[in-house]
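Complex shown without one protein chain; remaining protein chains in place.
We just call them A, B and C in the order they show up, numbering each chain from 1.
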């Protein structure tokens, strides 16, 4: 339930309203200071509250709105229609994920394999204009016999890459027992698709003071996804970013998953949270990544997460979906003008076109 | 099997090669004259043909290539990597669907309801820059008690709209018994999603001299879709256009279907056939249509099919997914610059911006 | 809307009620004489009818019940909770599909390949206790290059098999143009999964005086399936049998489709129509067929449709899912006692156990 008050409400009256609202049993009351309005969110067993009685608390109360959706803090109503901004401080400065901000680029390998590859990759993606480096230290793998990530030592390499390039770091945490350790290095904690409904883990990252990128589960409905975000928000962490990475459908012959790009307009109508699109996991093939990245920009995504590897053929995981460094640079040269065209251009300087002027996309997209 | 010959092959030798190839039993041989090459497609029980023996037929034979995919005529190899062009003559002139041509816009109501609505709609979509009018005369409806389309009389109204505006007409045919009648009016015959594997119907439209728009079945794999196209191609009709209109997934709470936009790069890697995206059926909600239309353009679609209705709230079918005429005009004003930016701009004059300059998309996409 | 009257209503009053009900505009009224009750079904635009006014027509009217479901004639309410019986006359006598009747067995090859194979198969499945022979004359195949069935000549062979064994014949019709021809031979017309929403075809078989077996579409919801049945019922044919044959899911590595056996209890709660389970198409592998057939019997199916071929390895279609004749005979010996145990035993004499006493099922099911 959202209680909106007049922005000219005197401080004393405001305090009185707060006190009154906090008297409701089994209800948590939170103040939300928006651009033009002040509101209170009442969360908990609000079904039994009579909105009329709330309105009678003060003449400065302008509106009492019930949030009908099962997700409350994640709902657009919770922020009265205003998009969230998730600002992450990186050595290169603060980067903001949000609808009124430039497109944010996250790039890097599936797994951190060794020092050279992660530092090289970081340097190239930084030079090409990315703001964040992704790289897995702990990898959820279908097979227990597959490479599971280098763990703690990989976290150390990510810290080095951060220092070397100033890029923010995003890496996955899989176990409640690892949250502290991963959070010591990561600027953004990633919850993977397989853990989208790992509730103890959601609560744990919700209790940390770090932004969380929440990947959509392989067959999670949009509502289940927002409910998973709600776990994090409800645990006290307002900095949640939603990442679509393809859903499971009946056809996986040509693509690994099915990129559900229509989440962009749907989420815009439901939630204030920022959106990342991951075309690499969605398609599972590097040749399809550029086209879907371009489509995602036109759809209005706030950010893209793209897998890049210095030598995809030799990658320890997810090689087929990783762009080479060269192809990533070319893709950036294609994407940035489109982002600009769509009003999401970066104020950061664009990469200089040192590579071939003939777009490597021309064949697949023209 | 594709047999490519040197373009300087003397006419007599070419004839001799053809004769030799035609000697193969249970094999159909077709000459394909491409931009730079001449090739022969051998179709049928080619598994038992020894490519070496074919090569020995003439020193002018440059390559003998087996098409490994189950779809042959629909495969990219069949046209040696060159995209098809499907040219449709309309009263306003020929319009071509193809990768090296401007974006084609098909717009109109789900069903032809009456003379006024169809003529009005046709005039507005024409003025806004569309090349084709869509409108159902025969409607496949889940319920036998729902409006089934006005049938023959609706075909008459479509003919009137064609005369009034010069737009090409695209309308669905559902029964082999109706093909002649529908083809008498339609410039493009539409095969609906539910009939994608109605093989007698595919053969029947394959035998007609009219382009066919083949919608993807609700849960058809890409391969099944191309095999359905193969039925039409194999029946002698080379003018097939593929239309993605959303697939069935596990989540239909917020969208009617899931737009599988990654078909664009996948189809480009598999087939030469042109692509249409239908964001209206895919999302099922008019508010999501503009965003997905923009995404489709950036993905490189050859054409868009968009449902438009003068009064969606009163539509006899599919109202919730239909744009108002005004919103369609605005969307055209948004889409055309993007198409231009993506190298798919029309040479046709753009609509004059008579409506509000403030984009109606700004809220949902910015 | 169902109007139930007292069974002691005098004939004159009954006539008066009928006349009154028929006065409603745009409404079709039908009398349904049940075991204990007489009722009238009002079909059409009943939303605007006031039930109270209907009740006032006569004091003999006991109940006026609105059918809330979109399917009306297919709904359980339409028959006041009584299951339908679909009785088919075959040379060997009438066979009834229905909840209070013995399990009906339909068996035979995917396609009718030649005289010998179809007659041999018919003889064996007859001797083993089956009542119907299945066999395709017109085959819907994903590829235009695959065997499409022998068509008309195959129908002739089915007629021969019918004469030779007395089995009823069930075969698929794919085109409205073929309905007459197929109905001349078939005792039951089969509508295949791909044509479940081929509405002109549904209407055409709905206008024939032959029972129709309606297969569920690959990704049809239960409601869409019942709406497809409604098309046939609404066209005047009350003899519809529903056949579950597996749905498309995300996993097709080990089974061709996913047998949705829970349709049995669900359909029982929604409709009066009889149910057939086809474990052959559902699993796509002959080794999984017996287990799923046994499960279907325990679930209470009214009938089973099982693919059988004298030499599956050489079958022109669907070999991998066809039982050999010997394995079919053994399966019948396994199934019949279970059917008996479940109260669905046949009064027909059981096959004599001429083959190995060691059950071929023991390995897979024990």
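Heads up, the rule we're going with is that a residue touches a chain if its C-beta (ideal position, glycine included) is under 8 Å from a C-beta of that chain, and two chains touch if they have at least 3 such contacts.
Worth saying up front: this structure is predicted, and the values here are computed from it rather than measured.
> Given that one chain is not shown, what are the shown chains it touches?
When the entire complex is considered, the left-out chain reaches A, B, C.
> Considering the whole complex, which of C:160, C:249 or C:346 touches the chain not shown?
Touching the chain that is not displayed is residue C:249.
> For the chain left out of this view, which of C:56, C:100, C:114 or C:153 touches it?
Within the whole complex, the residue contacting the unshown chain is C:100.
> Which listed residue, C:40, C:138 or C:288, touches the chain dropped from view?
Once the missing chain is taken into account, the touching residue is C:288.
> Write the list of chain A residues that the hidden chain touches.
Output for chain A: 43-44, 70, 72, 140-145, 148, 174-178, 194-195, 197-201, 218-219, 224, 227, 230-231, 234-235, 248.
> For review purposes, identify every residue of chain B that touches the missing chain, sorted by number.
Contact residues on chain B toward the absent chain are 219, 248-250, 252.
> In the complete complex, the non-displayed chain touches which residues of chain C?
Touching the chain left out of view, chain C contributes residues 99-100, 219, 221-223, 247, 249-251, 253-255, 258-262, 264-266, 268-270, 282-283, 287-288, 291-292, 294-300, 337-338, 341-343, 364-366.
Basically, only the chains that are shown with their structure count from here on.
> Do chain A and chain B, two copies of one chain sequence, contact each other through the same residue numbers, with over half in common, or through different ones?
same
> Distance from the CA centroid of chain A to that of chain C, rounded to the nearest Å?
A distance of 50 Å separates the two centres.
> Any idea how many Å lie between the Cα centroids of chain A and chain B?
Taking the mean C-alpha position of each chain, the two centres sit 36 Å apart.
> Give me the residues of chain A that touch two or more other chains.
Residues 219, 249-250.
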